[in-house]
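Heads up, one of the protein chains got dropped from this complex, but the rest are sitting where they should.
Labels A and B are assigned to the chains in the order they are written; within every chain, residues are numbered from 1.
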Amino acid sequence: MDAVVVRDIAKSFGAVRAVVGVSFSVREGELFGFIGPDGAGKTTLFRMLVTLLLPDAGEAFVDGLHVVNDYRRLRPRLGYMPGRFSLYPDLSVEENLKFFASVFGTTVEENYDLVKGIYAPLEPFKDRAAGKLSGGMKQKLALSCALIHRPRVLFLDEPTTGVDAVSRQEFWEMLGRLKASGITIVVSTPYMDEARLCDRVALMQGGRLLSVDTPDRIEATYDRPLFAARGSDRYRLLKALRAYPHAFSVYAFGDSIHYTDARETADPDELRQYLRARGFEDAEVEPIRAGIEDVFMALMQAQEEAHDGHH
Amino acid sequence: MAIIEVNRLTRAFGDFIAVKEVTFSVERGEIFGFLGANGAGKTTCIRMLIGLLAPTSGEARVAGFDVYTQPEQIKRNIGYMSQRFSLYEDLTVRENIRFYGGIYGLSNRAIKEKTAELLEELGLTGVRDERIRSLPLGWRQKLAFSVAILHDPEIVFLDEPTGGVDPIIRRQFWDLIYEASAQGVTVFVTTHYMDEAEYCDRVSIMVDGRIEAIGPPGELKRKFGVDTMNEVFLRLARGGAETAAETAAQGGGG
Partner (left out) sequence: MNAFRGFVLKEFYHILRDRRTLVILFGMPVIQLVLFGFAIRNEVNDVRVLLVDPSGDYVTQAIKSEVLASPYFEGVGHQTREIGIERTFQKGRAKEAIIFEPDFAHRLAHEGVARVQVLTDASDPNTANTILAYTTSILQDYRRRLASGPPGGVRIVPEVRMRYNPELKSVFLFVPGLIALILMLVCALMTSITITREKETGTMEVLLVSPLKPAQIIVGKVIPYLVISLAIVSVILTLARAVFQVPMRGSLTLLMLECLLFIACALSLGILISTRSRTQQTAMMVSLSGLLLPTVILSGFIFPVSSMPVPLQMVSHIVPAKWFLIIVRGLMIKGVSFADIWQETLVLAGMTLFFLAVSVRNFNDRLA
């Protein structure tokens, strides 16, 4: 049985179509990621799945229960961590955890084994007010609180936003361990590089799903020639590549520039020579395999063009 | 000549030292990435540099002005854009530009000219009378940056300018940064995206109130024998991050 099944779900706020006919399913025990920028519709989708918002159309089941009709029975089985770490800043670390345990009719002791790995680093600060914790620690506490009633499905809405790279990495390590304990985890993030850490991902933009699959298979869908170019004056190089007649897209990517050719096949030497002729003596060009971010941008571009075509 | 010169700059909050004897300089026209974990002391350091917070000890000059005695001159000569606050959502595009132009004492004619120029450049002429609230996040961010350099500052401070925006907009935003840099504006930027650290001419990584590494991204990667800035960052920050965050939280600085 799938842990989450969603069919053609949609939600609008006035004229804004936040989620537009989305369908997908999440397998039991899977770590499933929604990747997309702010405003993609991730939060609205999550709120519908955790029974906080009523869909305008379509239906959804979580752990076999209908999110609208069975919401009372479903709620105790959900773990939910909203975008802002929802903690009580004036309560201590320990009081927060105890409170959320009591609200779900359980105790910290009963489920401590589940949160131990996450909560243990907070133990020395258990008397400190939650409002005075650092971002990374708040994140850990919020996750502990969302887990303390041993939910069947855990929804984490942008748990790593605004958190530094170190805390982000630690957080994903914790999610990996949680997954091993059998909990289904649905997580959203604006960071493309986090997609690789999920079993399967859904790329989301403008209220729609661009693609749903394993990171590997999504990356394999990139069907145009892709090169990484490096050179000393990056901004000039970027401009020169954009001026190349066959350029489909040119984006800065870490220490290199990703160049996609508009043709079916392309020769890196040809591009190299073009750059040499333009005065980039040291320019290197090499074919590379596309990453999630390349695919995401290509799909975004395609979607935008399709939209422009309609207008 | 360096546009930012910092020498043994220190700031304490009570017993807690948020920034410990930091020394570095930023060259004119440079894109300088200022990295660090949450609570490592970045925000405290930036606040001192933009004249919002007096240092406890040490020296710092920004655009030739002293942070102790000339904070007003500093404020006039820098641009600032933070993720949290940049534009008034209930004002229109044009009203926002007017407002910021007014703050920096631009004449009505200059504001008019700049507004037309800026709208044309960003392709926002069609929505100039729309409220900011109704614009897509990406447009807002680009507009916020342009407004931050409306008064032709010598240096612009960007505090996590690309948080949450989509990957294409993020790159378009960096095009603006490159553009500004090519025109001689110094860019001082913080980010949590490590691939963006690679776009900088030089970066510094702050850990526990100190600058643990500084240099061009390529040099730092060579030095640590790794392939990405992310790895450099994790190497440096991993040890110090939690303790730094803890003490930072205690002292109320970050």
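Note that a residue touches a chain if its C-beta (ideal position, glycine included) is under 8 Å from a C-beta of that chain, and two chains touch if they have at least 3 such contacts.
Note that the structure is a prediction, hence the values are computed from the model and not measured.
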{"item": "For the chain not depicted, the shown chains it touches", "value": "A"}
{"item": "Given A:Asp90, A:Glu173, A:Glu270 or A:Glu286, the one touching the chain that is not displayed", "value": "A:Asp90"}
{"item": "Touch with the omitted chain, as defined above, among A:Phe34, A:Phe61 or A:Tyr80", "value": "A:Tyr80"}
{"item": "Contact footprint on chain A, counting only the chain that is left out", "value": "47, 50-54, 75-76, 78, 80-91, 95, 98-105, 145-146"}
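Keep this in mind: only the chains that are shown with their structure count from here on.
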{"item": "Gap in Å, rounded to a whole number, between the CA centres of chain B and chain A", "value": "26"}
{"item": "Partner chain B, residues of chain A touching it in the complex", "value": "36-40, 121, 125, 128, 132-137, 161-169, 190-193, 205, 234-235, 238, 251-255, 293, 296-297, 300-301"}
{"item": "Touching residues (chain side chain B, partner chain A) in the complex", "value": "36-39, 136-137, 160, 163-169, 171, 174-175, 178, 181-182, 192-195, 198-199, 217-218, 221, 228-230, 233-234, 237-238, 241-242, 245-246, 248-250"}
